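Quick one: the structure is below, and I'll ask about it shortly.
As you look at this complex, bear in mind that one protein chain is not there, while each of the others sits in place.
Moving on, here comes chain A:
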Amino acid sequence: MPRTYQPGDTFTHVRECDRYRPIYYAGASGDYNPIHIDPEAGSAAGLQGNILQGLCTLGWVVEAIAGFVEDPGRVRRVKARFSRPVRPEDTITFQGRVTAVQDGRLTAEVSATNQRGEDVLKGAIVEAFIG
């Protein structure tokens, strides 16, 4: 039996930004902006140290929905505003809630909060094929 999805269904994904994750992500993505890989450069830009690339956080949102629909190839869309920096040693909890299921597609809202309960993303939504 294929899994079925209903509005109101929820999913959770937790990721830690370990100390060198911004550097690993820089290597894989090509985003070597000094504010991500050099704590001094981050501080000079008023960020109190280096911060994770927002697109890595967005990748974690993609992981969250890919795990929920059990196939990364089914992910159809991801959208978010970057509202607060993610820093090394932060732990981010992603909580998704399905808002619509129709025509073989689901839409979900996703919140992303750090270990202090602060939102690091706003208005995050994902869509996936479930047909």
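Heads up, the rule we're going with is that contacts are C-beta pairs under 8 Å (C-beta built on N, C-alpha and C of every residue); 3 or more make two chains touch, one makes a residue touch a chain; residues count from 1.
As a convention for this text, contacts and distances are computed from a predicted model.
Engineer: Determine which name in "Fluoride-specific ion channel FluC", "MaoC family dehydratase", "Carbohydrate ABC transporter membrane protein 2 (CUT1 family)" or "Malonyl CoA-acyl carrier protein transacylase" the UniProt entry assigns to the undisplayed chain of the complex.
Structural biologist: Not shown, but named in UniProt as "MaoC family dehydratase".
Engineer: Please output the residues of chain A touching the missing chain, sorted low to high.
Structural biologist: That gives, for chain A, the contact residues 13, 15-16, 18, 20-21, 24-25, 27-30, 45, 54-56, 58-60, 62-63, 66-67, 71-73, 75-82.
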